[in-house]
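Mind looking over this structure? Questions follow.
And then chain A:
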Amino acid sequence: MIALLIRDLRLAIRAGGGFGLGLAFFLLVAVIVPLGVGPEPATLAKIAPGILWVGALLSCLLSLDRIFALDFEDGSLDLLATSPVPMEGAVAVKALAHWLVTGLPLVLAAPVLGVLLNLPVQGYLWLVISLALGTPALSIIGAFGAALTVGLKRGGLLMSLLVLPLYMPTLIFGAEVVKRGAAGMAVGTPLALLAAITAGALALLPFAAAAAIRVNLR
Partner candidate 1 sequence: MSIWEYANPKKFMQTTGFLLPWVSGLAGLTLAVGLIWGYFFTPDADKFASTVKIIYLHVPAAMMAISAWTMMLVTSLIWLIRRHHVSALAAKAAAPVGLVFTVIGLVTGAIWGQPMWGTWWAWDPRLTAFLILALFYLGYIALWAAVENPDTAADLTSVLAIVGSVFAFLSRYAVLFWNQGLHQGASLSLDKEENVADVYWFPLLVCITGFVLLFVALVLARTRTEIRARRLQALIARERVA
Partner candidate 2 sequence: MMPDLGKYAEAVIWSYVSTIGLLLGVVVLSVWQGRRVKRSLEEVEARHEESDA
């Protein structure tokens, strides 16, 4: 399984674009929004938590179809299915690899973009914490969506339609943490709920995703 993780990471970094593309998109969102809504610091400070979370979510979405599509095309997914590693484990590892190349950079880059969007000082810590807690859920939910659509030729758009509604609870609680943190309020409740959703998704969705992949490989 560790070998699989290393292989996936190597491929993501090497095969031009997968790595960094999400990050560049995140940066673009943070640049485009002030251009659209105007440069008033007060307005930006107010919408910054939401924009940063929506931006993280969209850049995560962007790279999802890479999780399984390439392996499905060249047959390595079939090999994985016959290997001793259970499919559930393979899905979890692939989601982890996706998180390491897209989620983690987003978490690290978010404070910089917070500066661009004039996020209040108290918000930075909570921004990083909420993204660190929430982006794993985005990766594993995305892996489930990618598993559902892996056999389809043009599944990208359909996958977005399937995945975005599933992202909503994470988005709501994640943005709420940052919003409250930036306003200097207590963040315990939304933070706990966000963590609960991530933990639940991590525990259960690999099974659903693996079931979907087995169906698609049939």
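As a working rule, a residue touches a chain if its C-beta (ideal position, glycine included) is under 8 Å from a C-beta of that chain, and two chains touch if they have at least 3 such contacts; residues count from 1.
How these were chosen: all candidates are chains of the complex that A comes from, given by their letters.
Keep in mind that this is a model prediction, so the values were computed, not measured.
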Of the numbered candidates 1 or 2, which one touches chain A within this complex?
1
Residue numbers of chain A touching candidate 1 in their complex, please.
144, 148-149, 151-152, 155, 158, 161-162, 164-166, 168-169, 172-173, 176, 189-190, 193, 197, 205, 208, 211-212, 215-216, 218
